[in-house]
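Only a single protein chain was left out; the remaining protein chains are all shown in position.
Residue numbering begins at 1 within each chain, and the chains themselves are lettered A and B in the order written.
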Amino acid sequence: MQDQLVISKGARRFRRLGALLGHALIVALASSSIVALLFIFYFIVRDAVPFFRLEGFKEFFCSTHWYPSREPAEFGALSIFVGSALVTLGASIVAVPLGVLAALCLSDILPFALRQVVKPIIEMLAAIPSVVYGFFALVVLAPLIQAHGGSVLAAGAWMVLAPIGLVAVAVGGDAASARLPRRMRTSGRIVSWVILAGIAAGALVVLTGALNRLVVSTGTNALNVSIVLGIMALPTIVSVSEDALNSVGRELREGSYALGATRAETLLKVVVPAARSGILAAVILGVMRAVGETMLVWMASGNSARIPSPWFNFLEPVRTLTATIAGDMGEADQVTGSARYHVLFAMALCLLAFAFVMNVVSEYVMRRSRKMRG
Amino acid sequence: MNNERRDFNAPLAKPSAKARADASGPRGMPLIRAKDFSVFYGSKAAVDRVTFDIQAGKVTAIIGPSGCGKSTYLRAVNRMNDLIPGCCTSGILSLEGQHLYASDVDVVALRRMVGMVFQKPNPFPKSIFDNVAFGPRIHGTVNQGELGDIVERSLRRAGLFEEVKDRLGDNALGLSGGQQQRLCIARAIAVNPKVLLMDEPASALDPRSTTRIEDLIGELRGAYTIVIVTHNMQQAARVSDMTAFFYEGRLVEFGDTEEIFTRPRKKETEDYITGRFG
Partner (left out) sequence: MEHRTRTLFNRSFSFVSIASIVLMSLSLVVLLGPIFIKGSGAFVFRGTVEHRKLMLDRFGRGDREAVGIEAARADAARKPIYDSLERFDALLEEGDPELRSKYAADFEELKGLVQELLGPAPGAPEPALLRQQYGQTRWDRAKIKLHEILFVEEYDYSDPTKMGVKILKPRVDRFKGTSLEPVFGQLERGVVYMMRPRLTCYSRFLFDESYDSHFFGGIWPEMLGTIYLALGAMLFAVPLGIITAIYLAEYSGEGHFVSFLRTCISSLAGVPSIVFGLFGLAFFINTIKISPSKSVLAGAMTLAILVLPTVIRASEEAIKAVPATYKEAAMSLGASKWRTILTVILPAALPGVLTSVIISMGRAAGETAPIIFTAAVSVGKPLAVWQTLTQPTPALSWNIYNLATEHQAVDEIRHVQYGMVLTLVMLVLILNLSAILVRARISKRLRA
């Protein structure tokens, strides 16, 4: 029995059947993700369709009259779509530059030991539950913005614009004096520095002065949500773009350094263009996170279904799709089957479709970047 | 299993009783026979129509420059190539008269009869004991005392027992490279195979550990049929009874080691062993 190399037909059949069954079982279990996704689509669509059948598309997408509990109810969700878009835009403005710069810093600038310190910080930011961000925005940030809105904004503007201005002045002054004859260059540089610094400081003072005078009527507004949402989306953007930057490879960097490029030039002209699909994918993922976030926007966006005027006024409260679903389902729950119930599924369907399309796009972008790299 | 119901569809098949007699009978009978045997990766033949017999109880070395197909041949003997997608074979490769690529061959049983030692020592991240006991366990030995006997015997045979007897529970990855490789040999012989395949077993080791491995091969000679692939010709000359020289997938020459190294019949062999290429 021990050194029997061949097996009988019956045993072979038995074994093959076993392997087949095992394989079938594992495929079946592995397909659970597919089943889950299809079920999600099916059940959201199933409960969204009655709404469109009852109320049609036009009002939902084009009207800003959101009065679901009035008789007759109106379901114009345009202002809610705008609210979602506005908040997402604000979060991207916060998170994209910060995230990409941080990723560059992590991949190329910080020494290895410091990187090991920063990584856990990013992991912690990613791990903190969204309701905690929401609590912070509602209980800490909102009163702060409401009480000292203008000064907070001014301080923020100083913090962001001052270093950028400093760099711009230094580089601009140098560039301006570069054309002068050699013997005038030093004095010319100083003169242009002084002039540019004056202009920049003046502009900054005027801007922050204007901000300082702003009166913020409510702390739960689009600005508050955008800032916190931006911080929430940061870890995604940082880690995905860092991966993209790291996968560019040493050879390319060394090639650039060997030609005498500085680190900034290498990063901006060689590494970032080479990693741009990966960075794009990171931005898409960050945007998806911002669009899909519920608790934070529900708690801190003010939940007012109006389009701010002008539309970019971040100091007004807004209302988003996710917050509407979360907030209204509590009231609509009891009347399963009403238009009020189904309209929330229609919103969920919009969210789902957006997330799905974005995901397919980001996958496509990632795959293309991988192919380009070979 | 039932001996009467054996399937004799392999061309070289002999009555099983005779095959057994071959294996346990007088030394020097052919145990592994290759006849026009080829291995393809996709459309490329890595081993190209080789024909030669490896005899039971002897140490057979396969030499040749890298990429000549010697490792591929070795891995064909216990069908490890099955793991590589797009790999297929033609011709006959038989063990004890049973064609190994017949559809009714039990790969698990085959691999149990044909042990293998790899280029880089690859102990599992388990204890030394569990490493050696891995094979017996998966083949159904559960009795702890029996397992202990097998582990001790195998480790003794591999010349490792005295060094590790006090720390059988320690992680095997804590051993030195040479010890790890001997552990891998002990692990392979714990299932009591007939054939031991060694794929450049000493190439990742320092000279001293290499010597120990070579000594060990000498000690195992006779008890097992050993096929060793090596790119080190001195090693082949030292340890083997028979030597096969592979070049570009073909078997160039096969014969007694002494003859190959002193009176090669083919020009390519001579060039290779005198170091003109390779």
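In this text, a contact is a pair of C-beta atoms (placed from the backbone, for glycine too) under 8 Å apart; a residue touches a chain by one contact, two chains touch by 3 or more.
This one's a predicted model, so the numbers in the text were calculated from it and none came from an experiment.
Every shown chain touched by the omitted chain in the complete complex is listed here: A, B. The residue touching the chain not shown here, chosen from A:L20, A:C62 or A:I121, is A:I121. Remark: the omitted chain is touched by one listed residue; of A:L20, A:A175, A:L214 or A:L259 this is A:A175. Checked against the hidden chain, the listed residues A:I7, A:A200, A:V216 or A:L344 yield one contact partner: A:L344. If you put the hidden chain back, the residue from A:L17, A:L166 or A:L259 that touches it is A:L166. Although one chain is not drawn, the whole complex shows that of A:L196, A:L223, A:V240 or A:M295 it is A:M295 that touches it. Counting over the whole complex, subunit B has residues 78, 80, 83, 85, 108-112, 115-116, 118, 120, 122-126, 134-135, 138-139, 171, 173-174, 184, 187-188, 191 touching the chain that is not drawn. Annotation for subunit A: contacts to the undisplayed chain at residues 22-23, 26-27, 29-34, 36-37, 39-40, 43-44, 46-47, 97-98, 101-102, 104-106, 109-110, 118, 120-125, 127-136, 138-140, 159, 163-164, 166-167, 170-171, 174-175, 178, 231, 234, 238, 262-265, 267-268, 285, 288, 291-295, 298-299, 322, 325-326, 329-330, 333, 336, 344-345, 348, 351-352, 355-356, 358-360, 363.
Simple rule for what comes next: only the chains that are shown with their structure count from here on.
Separating the CA-averaged centres of subunit A and subunit B is a span of 57 Å.
Residue ranges on subunit A touching subunit B, taken from their complex, read 1-9, 11-12. Across the interface of their complex, subunit A is touched by residues 1-3, 5-7, 20, 23, 95-96, 98, 100, 102, 104-106, 109-110, 112-113, 192, 194 of subunit B.
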